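A single protein chain has been omitted from the complex, and every remaining protein chain is retained in its original position.
Chain lettering (A and B) follows the sequence in which the chains are written, and residue indices restart at 1 in each chain.
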Amino acid sequence: MEFANLSLTEIIELIQNRKVTATELVSYYISRIQKFKAKNAVLEVFDDALLIAKEKDDFAKSNSTLPLLHGIPVLIKDNISYKGHRLTCASKFLENYVAPYNATVIQKLIDAGAIILGRTNMDEFAMGGSTENSAFGVAKNALDDSRVSGGSSGGSACATALGLACFTLGSDTGGSIRQPSSFNGVVGLKPTYGRVSRYGLVAFASSLDQIGPITKTAEDTAIVMNIIAGNDEKDLTSSQINVPDFTHKLGNNISGLVFGIPTEILNLIKKTKYFDKYQKLFNYINSQGGILKEVNIPHYEMSLPVYYVLAPAEAASNLGRFDGIKYTKRDESAYSIDEIYSFSRTKYFGEEVKRRIMLGNFVLSSGYYDAYYMKAKTIKNLLKTEVTKALDECDVILMPTTFGEAFKIGEKSTDPVSMYAEDMFTIFANLTELPSISIPFDKGVSGLPLGLQILGRHFDEETIISVADYFQKNYKEKA
Amino acid sequence: MKTDYEVNIGLEIHAELKTKTKIFCSCKNSFGDKPNTNVCPVCIGLPGTLPVTNKQAVILAIRAGLALGSRISPHLLFDRKHYFYPDLPKAYQISQDKLPLCIGGGIKLDSGKFVRFNHIHLEEDAGKLIHDTFTDQTFIDYNRGGVPLIECVTEVDLSSAEETVEFLTKLRQTLIFADVANCKMEQAGMRCDVNLSVKKHGSSELGTKVEMKNLNSFKSVYGAIKYEMNRQIEELEKGGKIVQETRKWDETKEITTSMRKKEESKDYRYMPEPDFISINISPKDIDKIRNTLPMMPEERFKKYTEEYGLPEQDANLLISEKDYSDYFDNCLKLFFEPKTVANWIMTDLLKLLKSANFNTLEDIISEEYLCIILKLLADKKITRPVAKELFEKTIQTKNNPLEIAKTEKMLSTISSEQICKIVDQIIAEKPELKSEYKVQPDKITNFIVGGVMKQTQGKADATFIKDYVSKIMN
Partner (left out) sequence: MKNISDRQIEHLAELSALKLSSDEKIKMKNDLGQILGFVDEINKCNTAGVNYDETEITFAELREDKVKPGLKQKEATANAPKTEDGFFVVTKVVD
């Protein structure tokens, strides 16, 4: 059986009905990962996975009820802490680091019976949009070896697309789940900020980061969210808000639902090659009883510059702990304490990471702090106010995930500003803390996937998941 | 001339709060354990970890502010203070910059001068560094990293070494009495940084200030101030200039020396801590905490002198340590004779505390046991010399003194023959008691007991009397 073609939902049914064993699944995925080794999506398959699978099968023999994700193999982005296993963030600095504790989401998956199969490739410390910044080589697009898989969760998105596990986990700070999902033709959700615990996620920008699932279908997304969402006493930024059953709105149609399209976004879409494809989608929505409404986010264009002040600032702060002293490599040639710090950090951090740290320290430094950092924070609040107002008039907001298809490897990596500009559509959801899901909705000029983003009200993942599900099942690029 | 100058001193005092756990994680807050054994992923800054604020640390910090007369801020906001140093695992300290928890407040010195606090804020402590010159290495222990600290920053109100030591003594006393800190300076429980400058009398501008860090005893503070003020005055008299710098106090040579530190790299890039949402502190929260504030030394002094009539010297001695004062107060709950209790504490207990291996008064003898002895003495069931003997025996054996007194027959008793003799005598004088007993046995028994007690000043054993009466009446 080709599990790679099945959704998580379908495989869960097989397991629960004892039609397949955990060992079969794990063995299947391990050999498939080997088959697609050249994609460089997976950095390591954990060598205890098969053993755990066997334990799961033994358990199944003597137990009539199985937990929801019993025996389900999952791949996790290499920035999520799994006890006793390597955690490198695709950086040379942490090449030998073994995590001594579990991230909360990992513990939740384990408690639900899942098997953590391995870790996936990413941009170093989650900084980038192509996985070209990985210290261990780029991850290739699932559909085209000459193109990037996207980033920073490039490995996870590629792995989901190729069926290297039942689903994968990624993290999203400025689009790092949604953009690679779009490039690989899979579903990626960035939950509302605070919906999923960040404990155990190596911090990039603390006020923007979220862990989320990358899956084949929206239904799969809902199942994973049911396991990983929820308040965590170890994370004071996680919300106390009630966790619903995220599958509960699946099956709803879109009749009567109001779809907000920001004017500012329309203007941007008109600059892409694909305006006609969005027009087709809008017509479809209308035909199904959905209501299109133009809304305003007057300062939308501030998103990109604001992000490139706040994210590097928090990153510079969060990455100070990597010092050549406690748990990273140390440059052997360093002698004094100052050299231990600077030689180790200079040698083992990649270029993009160093650039962002310098940028971050610039905007935090004395004399610039008010003009840059405080100003950016204020604009972030302004954007939150504007979008909250817009969401009074509509149920969801639509926008593209990216400007176009996955770009070629090497095409953007020399020019940081043009790489940053790729984040134009995704950053907004991080800054405003809204949930956003990306689904493949059409194809580009080269036949590669184009992604549609559906943003919802704070903590309303249910609605956007159900809309995503509806489009996935019913909208097949109708003429 | 030296007298042309005045000294201006401001202090930054760090005190470790006496919580059970650290400020941002659940590791034990403890001194003296093996290195890196009270640590966890959060306090050693492992990737992916997040701080979680300890409620008790906030409560104690607020209580300290209330005891020192500060205004408590309605929101608790933390900021990250960034710098690289091996004792700082995250390369930032979670501290407060924008809105300190406690604003203002101060301490009044004996001279009447009020030394003001600019503010008191909450922050986490750094780890400990041990330097080894032989091997040219520094060893890092993160046990102390994350211990909750309050930093008390004064205005530049102090003018001498004497004033500074008096201020620090009073501050220490207040923090101990407020039950927020132990202030054990030998365990780095209280550390003081001194900022000192000098200027000519009448000059409106302060002189260039010099910082002296981590002075670990009041003696060091005193010595450092005396040395440094003279050094600065001499320098200025020579026509020289004071360099703004940090200086180290050398305890053995009794001088301050310049530290080779680059001044410009002190850009801390304060940034609001993104791993917390700010914490709301309501007036109700503050009131609740105010109610847990123990009575402060000044209030206790007033009570002891005005209500209990103790002489000032005695009251001062009792409030010199929270332990003495609490012990005294607890004894009064069991045996309300302030002068007696005070005397016993000041003479007998304190003598023992200083000479032998006791840490607190309660280690010597519990309040309960001491009061049992004092009560026996007051009831004249024992004499004064016997009381002292019983006191010693109680300390040695740790047994209940009443039991000891009974066992060792230390209670002054009237003998059974004497009791029988007195009962016989009472009945002989009033023969009608025998017939009246048959009608009202209890009333007559009590009458006879009363008579015996009167003749023996209450020292007879009532049960024995009753038994004997019952025996001879039947």
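One rule holds for everything that comes next: contacts are C-beta pairs under 8 Å (C-beta built on N, C-alpha and C of every residue); 3 or more make two chains touch, one makes a residue touch a chain.
This structure is a prediction, so every number in the text was calculated from the model and none was measured.
S.K.: Touching the left-out chain: which of B:A61, B:I120, B:I140 or B:L376?
M.R.: In the complete complex, the chain left out is touched by residue B:I140.
S.K.: Which one touches the absent chain: A:N63, A:T263 or A:T346?
M.R.: Here the residue in touch with the unshown chain is A:T346.
S.K.: In the whole complex, not just what's shown, which of A:L189, A:A376 or A:I464 touches the removed chain?
M.R.: A:A376
S.K.: For the full complex, which residue in A:L250, A:I325, A:A406 or A:I454 touches the chain that was left out?
M.R.: Residue touching the absent chain, from the options given: A:I325.
S.K.: May I ask you to list the residues on chain A that touch the chain which is not drawn?
M.R.: 96-98, 100-101, 233, 236, 240, 299, 301-302, 304-306, 308-309, 316, 320, 323-330, 334-343, 345-346, 349, 354-355, 357-359, 361-363, 365, 371-372, 375-376, 378-379, 381-382, 384-385, 416-417, 420
S.K.: Tell me which stretches of chain B touch the chain missing from the display.
M.R.: 19-21, 25-28, 34-41, 43-44, 52-58, 75, 82, 84-86, 91, 129-133, 135-142, 248, 259-261, 264-265, 267, 269, 276-282, 285
Here is the rule we go by: only the chains that are shown with their structure count from here on.
S.K.: Measuring centre to centre with CA averages, how many angstrom lie between chain A and chain B?
M.R.: Centre-to-centre distance between chain A and chain B: 53 Å.
S.K.: If we count contacts the way the header does, which residues on chain A are in touch with chain B in the complex?
M.R.: Answer in residue numbers: 79-81, 87, 89, 94, 97, 99-101, 103, 198-203, 205-207, 233-237, 313-314, 317, 320-323, 325-327, 337, 341, 361, 364-366, 369, 373.
S.K.: What residues on chain B touch chain A, complex-wise?
M.R.: Residues in contact with chain A: 41, 44-53, 80, 82, 84, 86, 89-92, 138, 140, 267, 269-271, 274-277.
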